[in-house]
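With one protein chain removed, the remaining protein chains of the complex are shown where they sit.
Order of writing sets the chain letters: A and B. Residues in each chain are counted from 1.
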Amino acid sequence: MAGKKASVWTSISFWRRSAAWVTGLATILLIWLTFDTMAQIRMGTDQELKEGIKRRIPAPTVINYKIDYKYDEKRGLEAPVIGPEKQPLFGKELSPKEAAALLHLGKLTSQSKNCMDCHTLLGNGGYYAPDLTKAWLDPMWEQTMPAMTGKKTKEEAMVAFLMHPDKYPTHARMMPNLGITEQEAKGLVAFLKHMSSIDTNGYPRGFSKTIKEFQTGGTYAK
Amino acid sequence: MNFHMFEQCHDVACNNFFAWLNQGPLTLTIVLHTIIILPMFWIYFSEKKKLQQGKED
Partner (left out) sequence: MLNKTAHLSPSKQLAMNYFRVAIVLFGAQLLFGLVIGLQYLFPGFLYEVVDFSVARMIHINALVVWMLYAMIGSVYLMLPDETGIEKPVGMGLGKLAFWVLTAAVAVVVVVFLFIQVGPGKESSIWFINEGREYLEAPRWADIGIVVVVLIFYANVFFTYMKGKKTGIMTVMVANLMAVAGLYLAGMFFTDNISMDQYWWWWVIHLWVEATWEVFVGTLAAYALLRVIGAKREIVEMWLWIEVLMLFGSGILGLGHHYFWIGTPEYWWEIGALFSSLEPVPLVAMFVHVLYDWGKEQGAHEAGGKGNAITNGPTMAWVTVNAFGNFLGAGIWGFFHTLPQVNIYTHGSQFTAAHGHLAFFGAYATILVGMMYLGIQDSYGLKKLKATFKSKMALFLITFGMLGMAVALTIAGYEQVLVERAELGAGWQAFFTAQNLPWYVQAMVWREIMGVVVFLGFVYLVWDLLTIGKVEAAAEEA
């Protein structure tokens, strides 16, 4: 080298240029990834549901179908299984418009009642109450809660519980009465059923196991 | 034996660029790290040249 000894490592200009480059490129990559992800997480259409085309976030009409959560051998995790059997919410199949309206009401209610500061949704929120990601599939709604609320179906039991949670305590830690109306409660049930159909890459892991264990009276079943 | 090192994409959607890069053992993240870090070599040598020339003046 013809030049004199010069350490680049203590040169501010080197670090400044590197910082600008790295920040800029990371930002561009993030924006690119965001475009790609947006395309994958937009809500699907009713047509796709009918044709059995998988979407990460299905159309609101997914609430007309039976939803399950099963281990996928290839992916090594559990994934939602939608249909093909129908299982309309409250026994009445909804049009895409009606389903979207009900989901809208449910999502809006979930925010205005501030569910997220006690519960987690998709694992995010408060840690004071159970995670709601797959709440629709929770075994508690199969027998315990319908019996407690005196309702025949789980969706009716959910509505009864949401309207008067203080009347149906399951633990010392109780959900407060938030003044949820019947229509809002129905919306929330639609919102929860829709959320359980989202492909969350296997979170919460082992949820299907709980369902089986509790149904068969597993170790911790009460 | 299948060590699951190079797996075919089993994600919900596989027909996109990032899923294609994601071929198994950290391929996607290593590509991203590499394209972020490699140009820093060029920045390093261009700075070095500048410093050496600056001192010769």
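As a working rule, contacts are C-beta pairs under 8 Å (C-beta built on N, C-alpha and C of every residue); 3 or more make two chains touch, one makes a residue touch a chain.
These figures come from a predicted structure and were not determined experimentally.
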Contact footprint on chain A, counting only the chain that is left out = 10-12, 15-16, 18-19, 22-23, 26-27, 29-30, 33-34, 36-38, 40-43, 56-57, 60, 75, 77, 100, 103-118, 120-131, 133-135, 138-140, 166, 170-174, 176-181, 184, 187, 191, 195, 198-211, 213-214, 220-222
Query = Which parts of chain B are in contact with the chain that was left out?
reply = 11-13, 16, 18-19, 21-22, 26-30, 32-33, 36
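Methods note: only the chains that are shown with their structure count from here on.
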Message = Nearest whole angstrom, what separates the Cα centre of chain A from the Cα centre of chain B?
response = 33
Request  = Mind listing the chain B positions that touch chain A in their complex?
outcome  = 10-13, 16-18, 32, 35-36, 39-40, 43-44, 47-56
Residues of chain A defined as touching chain B within the complex = 1-4, 6, 8, 11, 13-14, 17-18, 21-22, 25-26, 29, 33, 36, 39-40, 54-56, 72, 74-75, 199
